[in-house]
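Have a look at this one.
Every protein chain of the complex appears in place save one, which is left out.
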Amino acid sequence: MSYFAQALINGIALGGMYTILVLGFSVIWGVMGVINLAHGEFVMVGAYLAWMASDFWDVDPFVSAPAVFGVMVLFGYLVQRVLVNRVINRSALVSLLVMFGVSIILQSIMKIAFSADFRLANTDLDGAWRLTDRLTIPVTRFWVLVVAVGVTAALSLFLGRSRLGKSIRAAAQNREAARIVGVDISKVYAVTFALCIGLTGVAGALVSPLLAVQPFQGPPLTLKAFAITAVAGLGSVRGALGGAMVLGLVEAMLALYVDRIGTNLAVVASFVLLVAALVLRPQGIFKGLRHVDATST
Amino acid sequence: MSAQAGGALRGGRLLRVVGGLVGLVVLVVLAVLPLLSGTSNATLLTLTLMLTSIGVAVNWNLTGGFTGYVDFGHAVWFGIGAYATAILISLQPNGPQVGWHPVPAIVVGALVAGVLAAAIGRATMRLKGPYFSIAMLGTFVAVREIVRVWSPLTGGGVGLTLPPYLNRQLFYYVELALVVLLVSFTWWLRRTRFGAALVAIREDEIGAETRGIDTTRLKTAIFSFAGLSTGLFGALWAYQNTFVDPDIAFVEVRTIDAVMGTMLGGLGTVAGPVLGAAALYWLREVLWANLLDYHLLTQGVLLIVVVLFVPRGLVGLVDRRGASLAEVWGWKGRRRGGGAADRLTEEGLGDSAAAGPAGGDRDGPAQARAGSEPGSGAQGETAAGGDAETEALS
Partner (left out) sequence: MFPRCPVGGGPVGAVVSGVRRPVRAFGLLLALATATAACGDSPAEVASVQGAAASVDLGAFDGTVRIGAALSETGKFAVEGKDSRQGYDTWARWVNEDYGGIRIAGGRYAAEIVYYDDESDADTAANLVQRLIDTDEVDFLLGPYSSGLTTGTSAIAEANDVIMVEGNGTSDTMFERGFQNLFLVATVAGDYTRSAIEALAARGAVTAVIAHEDTTFPTAVAVGARRHLEAAGIEVLAIETYPKDIQDVSAIMTKFRNLDPDVFLGGGHYNDAVLFVNAADELGFEPDAMLITVGPSNPRLVDQLDDDVDGVLGPTQWEATMAYEGDWFGSAADYAAYYQRLWGEPPVYQAASATAAALALHLAIESAGSTDTDAVRRALRSLQADTFYGPIAFDERGVNVAKPMGTIQVQDGRILVVAPDAAAVAGLVYPRG
């Protein structure tokens, strides 16, 4: 029983981590139609920033996260102005390739700057709460989950209630109609991209004590974000939370209940889920900000 | 070919003749090279690896360039071909050699890749545009992990070692012949109805369907062929390398190189992938090998520059007057502003081809933009998902 409870705890904790990791990717895709293949690299950059704060100035990642957010918003704005704007009106494939180029560039810059060594940031919120001998709650992951739920709620409120949020949703659903009613599309895109990259950077900062910070940590995270988003619906904030929880639980159960190769299988899970979700249910499982049918162009 | 393209066509024909002659000379040089006394095994190995790279790019171009299905996981067929062959040759992981003779093992290894490509392609080719790309990327990673987990058969993460048989000259000639065959096949394909149908799929798949083309069969056929052919290169590579493990048989870089080489040379052209892959290999061997850490960086920059500014690749650069070369070698279709790759991506995969009811389009904004073009009638799958309201945040 406690084993199952521990599996649940691990799964939910993992799901919390995936939620914060996937939000930015999902919203950019949902609103702008850009599949950000460099998503994992933005996580990585945020993680490096937090690691630097932790290593050089001894600042806890949970404390430096707002600063990382600020820096990453600026960075995101820059990338949007210089690159994304050029490809936004072209096909999804062009932006896919360009963002892929960005990911390679970010990887190699970080590799040159920091070498391929693995790093971990230090946080005071570490260790475990022991409920019983066989049942523990990992402290860092718990707080990541708390932040993830908070950010999800805030983002949901922002998109649902605020004026800017409403413009973003309008732009996602029908750009031309939104323009006609006076929404400044280019501003909406700039804000969306910058905000999402900021969020993604925060995700990186929060996982910097958990996942090894290294230049090539990004691609698996991008694929995971894709898998979750494809299942959860583009730009759907609550869907992201749900999808992330499902994946987290599936991975935790596989890893705990399959002997010997459980952890290997958990790694395969998201990719199998990704392909299966696309092939079996191309129109998506949940509804998101924009309708999707992967079998139509 | 339209009348106004006539002038350009003459230029194109000249270029084609010159290009063909140059190609012939290069071929003769490559054919006699191993017989020259100064040619070392090292040179042959380098050239063999370059031919492998070219072969994979040419195969990638068959689906990515002609049908417009941009495969981000193409290296999976390379890895499957390599593994199937390695399993057959060794049969008993790391044990005594009781396995097959290499020749049937390589042939069957390629067939395995082809059959799996047919099966997977049937499922994934229902997806369009970036969805197909990402599904293939997911397939690639999933297969690599499955190979890693399936240790009784594949030797797991430890991999399989093969008896070393390192006749560089033989491998060189075999791969040279394969590449020549493959390029000739592509050249011939462009002139057949089959080839025209493939391009029609890229230009307007739903339109092609309404004209009675069995698009599913055709695109799956070419996808399987590309998988088989890349599997063959993988099988040969495994035997040459004498060792496979999941991380060296399934390498993302092989896909990246194929995509980049083809884009660099010219998407959907016959000569493009050959020129592009060779140029890329040369860049890597010569320039990047001496740039140490910076080669990945320059590669990323190159990718962005090519996509943004040279969308028609080297082949497009050669002929600045029009699309003639590009047309002769790859673009028979409409010519209407924008680069070739652009048109491929915009029309073949992108938004305008299926200008169906607004709700049915994946991409609202682009849909609106392309709205002026009479829709080709979004039917079937598109309509099925059709009337969905884009519901705001659930």
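The letters A and B name the chains in turn, as written, and every chain counts its residues from 1.
Following the convention adopted for this analysis, a residue touches a chain if its C-beta (ideal position, glycine included) is under 8 Å from a C-beta of that chain, and two chains touch if they have at least 3 such contacts.
All of these numbers come straight from a predicted model, not from anything done at the bench.
Residue in contact with the omitted chain (choice from A:A50, A:M110, A:L241 or A:L256): A:L256. Residue A:A266 is the one among A:A225, A:A266 or A:V279 that touches the chain not shown.
Check A:G70, A:G127 or A:G150 against the missing chain and you find that the one touching it is A:G127.
Screening B:L27, B:L45 or B:V301 against the full complex identifies B:L45 as the residue touching the chain left out.
Residues 40-43, 45-47, 49-50, 94, 145, 148-149, 151, 156-159, 161, 164-166, 168, 241-243, 245, 247-248, 281-282, 285-287, 289-293 of chain B touch the missing chain (whole complex, contact as defined above). Contacts to the hidden chain, counted on chain A, fall at residues 3, 6-7, 10, 14, 115-120, 126-128, 130, 133-134, 136, 138-141, 210-212, 214, 216-217, 220, 251-252, 255-256, 259-264, 266-267.
Everything that follows uses one rule, which is that only the chains that are shown with their structure count from here on.
Note: centroid distance chain A to chain B, computed from Cα atoms, is 30 Å. Residues of chain A that touch chain B in their complex: 33, 35, 83, 86-87, 89-94, 96-98, 100-105, 107-109, 111-112, 156, 159-160, 169, 171-177, 219-220, 223, 226-227, 230, 233, 235-239, 261, 264-265, 267-268, 271-272, 274-275, 278-279, 282-283, 286-297. Every residue of chain B that touches chain A in the complex is listed here, in rising order: 70, 123-124, 126-135, 137-139, 141-142, 145-146, 148-149, 205-206, 252, 259, 263, 293-294, 296-297, 299-301, 303-304, 307-308, 342, 345-346, 349-351, 353-354, 356, 358-366, 368-369, 378, 381-382, 384-385, 388-394.
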